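Here you go, one structure.
Heads up, this is only part of the complex; the chains shown haven't been moved.
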Amino acid sequence: MSEKRFFHVGPDGSLRQVPSLDELLRAVEGGGYAWLEFFDPSREDLNPLVGALGVHPLSIEDCLDENSVPKIDDFPTNTFVLVNGYRILDGALKQEEIDLFLGKNFLITVSGCHGGTLRFGERVEKLAAKDPAALRQGPDYLLHVTLDYVVDSDVEAIESLQDVIETAEEDVLASPYNFDPKAVMRLRRDLLILRKSLFHSREVLAKICRKDSPFVSDHSIYHFRDVHDHLTKYFEIVEICREMITSLMEMYLSQVNNRMAKSANRMNASVRRLTMITTVFMPLTLLAGIGGMSEWSMMTGPSNWKVAYPAFLIGMAAIGAISYRLLRRAESRKPGK
Amino acid sequence: MSEKRFFHVGPDGSLRQVPSLDELLRAVEGGGYAWLEFFDPSREDLNPLVGALGVHPLSIEDCLDENSVPKIDDFPTNTFVLVNGYRILDGALKQEEIDLFLGKNFLITVSGCHGGTLRFGERVEKLAAKDPAALRQGPDYLLHVTLDYVVDSDVEAIESLQDVIETAEEDVLASPYNFDPKAVMRLRRDLLILRKSLFHSREVLAKICRKDSPFVSDHSIYHFRDVHDHLTKYFEIVEICREMITSLMEMYLSQVNNRMAKSANRMNASVRRLTMITTVFMPLTLLAGIGGMSEWSMMTGPSNWKVAYPAFLIGMAAIGAISYRLLRRAESRKPGK
């Protein structure tokens, strides 16, 4: 998948591919500037840049490293810019690294390492075809074009994250039991990574706008300021997303607790009913059992049943009514402590 | 709905509408300054400004973009100011964008894009009628008038949010079951958006007050400082609202938990009563059952019932009293672990 292409941008803004680095250097001597596009390069691909264009070996290391933090480093012959691009792959945030070297008459773009997919070729060629005057402005303008492309492709990832949060929010409100805390946890981490990366990327752009690099001309500052503004906007969106995640967890917790409170309330009613029934009927059942003994019949005598039986029933009804009353009164008193 | 109007403010502060941009440019050459009012303009409406007044194409992009973050950008011929206005529409915060271009002798106001409703026409015309001397002070004074108008209309939105929070607060205290967490979540997001937007707007005003723009004169600084103070005040109010939302969620959670604790307490009392009744009467019922068997009558003998029956009853009462005592003692011991 590794690929390297060398382009010469003529003084008239024409874009022409040349076969080798040596030829590119010769072409640049006659005017215009060079664009070196690397996609998923090996160390061997990048090493020649040290001698030919004064790239620092540490910058080569940075290109090949994973998970670097966005930064801008000035070197005598070039300014090294490292920014991140973002994609959503299978619901998870994928971060990739873009390394850019801006020199007096060259721009080196390195992308696609560690599974990255961003390529600048098509975009730049389309621009060259549509508006050659634009490319003529120099390698710093081309740098802006690549940064702009990175920022444009970030939008999709950020909007996708926003959608995920909104869906999770609706899920929680529909039923707290459908809620997947693992997904929210992953989202939270993704958002923090995004926030930190955007923060550092914005710092990088702020430094370019402050003309920290001698290879950035005055008229292209406006364009970098525009990229900076986009990053600021994304940063604010991510902050809002983070606040929403916090709200989400709180809402989830409150939903669960609320359901638990309602459940407890309903159970309370059931238990009260159960206690009521048991309290009223248990003593009566005992009495009926006692009345069922032969001795009772013997006591009342076989002929007295016309008095004894109704009296017994009335007594039971009275006892039932009294226990019902007592229980009611006990229930209505608030339990202390 | 798109609308564009061109005004010439004469050296005497008189406001006069002119039909076209060309005529306006000619009028300005003779003194005074220009005010260009755009409401919901298309790209075609704004493009002529690039050539005629030196507006940067990126600023035009900013005017047409949605959800931009407030900012101030200096360009050779003008200072571009982007601020936000707020309205409450159907209970939700609506944010709109106002774009202002301040030049040496012109002010361009762009509003109404993406569903915004703020219009400056009426306000400025009223001022021109009431106090022509005011307008004479220059385009920077007119800029202050528009910013002041934006800030004035924000008050309503902020007060409306405060009302919503106070209502939610009363709802939670009245009954936690009436509480709508979704509404609070939306409110939280709105407040964060507002906070971030006010923060950036305040930064913009602070930069104007620090005279970052060459088109702002010394005597109008006092007016911009006043706008800045208003934004600071709104910012603090929003911060207090955010704190109240946090309190609200905590209070809601504590209310729910408190009710749950009370419910558990009441149920506890019911269950204890149930256990008591069951423990006392179940053994007695069993005994009555056993006594109900013919074998018992046979054992005691048919003639001994005068002794056997009372003895049986007394035995039952004794067992009942003992189990009641035992249970009481067991209950009073704190359950370990």
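Going by the order they are written in, the chains are A and B; count residues from 1 in each one.
In this section, contacts are C-beta pairs under 8 Å (C-beta built on N, C-alpha and C of every residue); 3 or more make two chains touch, one makes a residue touch a chain.
Source: prediction; values computed, not measured.
Displayed in place are 2 chains, all sharing one sequence; the entire complex defined by the structure file totals 5 copies.
One rule holds in what follows: only the chains that are shown with their structure count from here on.
Taking each chain's centre as the mean of its C-alpha atoms, chain A lies 22 Å from chain B. For chain A in complex with chain B, the residues that touch the partner chain are 169, 173, 222-223, 225-226, 229, 232-233, 236, 239-240, 243-244, 247-248, 250-251, 253-255, 257-258, 260-262, 264-265, 267-268, 271-272, 274-275, 278-279, 282-283, 285-286, 289-290, 292-296, 298-299, 327, 330-331, 335, 337. Chain B meets chain A in the complex at residues 56, 58, 61-62, 67-69, 71, 73, 75, 176-177, 181-182, 184-185, 188-189, 192-193, 196, 249, 252-253, 256-257, 259-260, 263-271, 273-274, 277-278, 281-282, 284-285, 288-289, 291-292, 294, 296-297, 300, 302, 305, 308-309, 312-313, 316.
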